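Structure record follows, encoded as structure tokens.
A protein chain is absent from this complex, but the other protein chains hold their places.
Right after this comes chain A.
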Amino acid sequence: MNGIVLLILIVGLGLIAWAVSRMRALGFRRRLGTRISSLPHHHGWYVALWTAAPPLLFLAIWAATSPALVTDMVLGTPAAAQLPPPGFERAAILSEARALAAGRAHGAFHTLSRTLAPAYDAAQARVDWIATAVVLMLALAGGTYAYLRVRPDFSARTRIERVILGLLLGASLIAILTTAGIVASLLYEAGRFFSVVPITDFLFGTHWSPQVIDPRDPGASLGAVPLFWGTFFIGAVIAMAVAIPFGLLSAIYLTQYAAPRARRIMKPVLEVLAGIPTVVYGYFAALTVAPAVRQFAVSIGIDWASSESALAAGLVMGVMIIPFVSSMADDSLAAVPNAMRDGSLAMGATPSETITRVMLPAALPGVVGGVLLAVSRAIGETMIVVMAASGVATLTANPFASTTTVTRQIVDLLTGEAEFDSPKTLAAFALGLTLFVITLLLNIIALTVVKRYRESYE
């Protein structure tokens, strides 16, 4: 509440600083009529930043530290002497008193919290007062300092540029730091898992049944090979058997044969496939494709075919990946210089000879890179397999049998009711880490291949 008022105050002061310094800078221009290093609005922004940034920074730090400060103040009051020793009850009373003081709670469970509430009120008011005073002081000090530097020969422009550089750098760092944080948390949790289960049991064991774990030997039922196999089978074999031919052929048609008008219509339609939410693919797989696949299997004499077959999940996943493969192949074919195509056509080669003998070999590294990226997407795909693949880990190469995948198992493990530090739940992090490492490697290989290829034509 108070924070919002302060924020508005800071922004208001910033606006005033902007307007005033801009006015002053406008005056320079009129008076001198000579070359100036910065435009009036540069000076405006410079002073506004100096006015608003320090108090904002202070507020950010204050928001993180002031609750502890308030609690310290409350503990210093005489009423706090009656509090029980540090522990769960003491924390509960304090948080209740805080809620009462802030008006978020109406009744209190502990009588003591009712006595402490006024102390909280007073402490909070003091802290808020300090914050307001510091904010005003910082804003005035910063604003005045910057305002005094506003002169015709002062280059506010380059300083604004530096601030923009800093902002851009900060924005990109946040994405990188988040990735690092995710990796760190995965590593930490996976490390806890591997302290219970030997890594060799996990990576090379062929028996996976996390529902029944023997506490004396948890590794015996946490062998992930069936999951890796199922993931590879559905994502890299069945899905790619659909996505590579259809994606590649459609790219060839669109780049080499289609009239400009056909291309204008067909390319966006194909790309719509990529925009369908994966959960929609999931129920399409589970409700439409899986029964059809089972029916087909039964009709050719395989009457034990599963209704959660690897084939159904893989087929739908392949369809989902088609636009991905197609657009990567499209880019690679388009990057082959037209001179190659003309050279071949001028030799009397037909369009299809030109494509198979010249265009595709030249575009191959790009196509391979695209396929690897598609594989890494397919094996990380979750929703389709959660809905259409089985939860039972079986080591089979029969497309009509049921198989499970790493992502499906992660979902199953984390939606159970087991406590958070059991080997069963921690296994999810080990699986996540493995998946992450594999897709990372695939992406690195794919991007290297694509990059090397691009360089050869520039």
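Brief remarks on what is shown
Heads up, the rule we're going with is that contacts are C-beta pairs under 8 Å (C-beta built on N, C-alpha and C of every residue); 3 or more make two chains touch, one makes a residue touch a chain; residues count from 1.
Here, contacts and distances are computed from a predicted model.
Look at the chain that isn't drawn here: its UniProt entry, checked against "Predicted transcriptional regulator", "NADH-quinone oxidoreductase subunit L", "Stage II sporulation protein E (SpoIIE)" or "Phosphate transport system ATP-binding protein", names it "Phosphate transport system ATP-binding protein".
Screening A:R126, A:R162, A:R357 or A:K451 against the full complex identifies A:R357 as the residue touching the chain left out. The chain that is not drawn here is touched, among residues A:P86, A:P260 or A:G275, by A:P260. Of the candidate positions A:Q124, A:S344, A:S390 or A:T425, contact with the unshown chain belongs to A:S344.
What chain A contributes to its contact with the hidden chain is residues 259-260, 337, 339-350, 353, 357-358, 361-362, 456.
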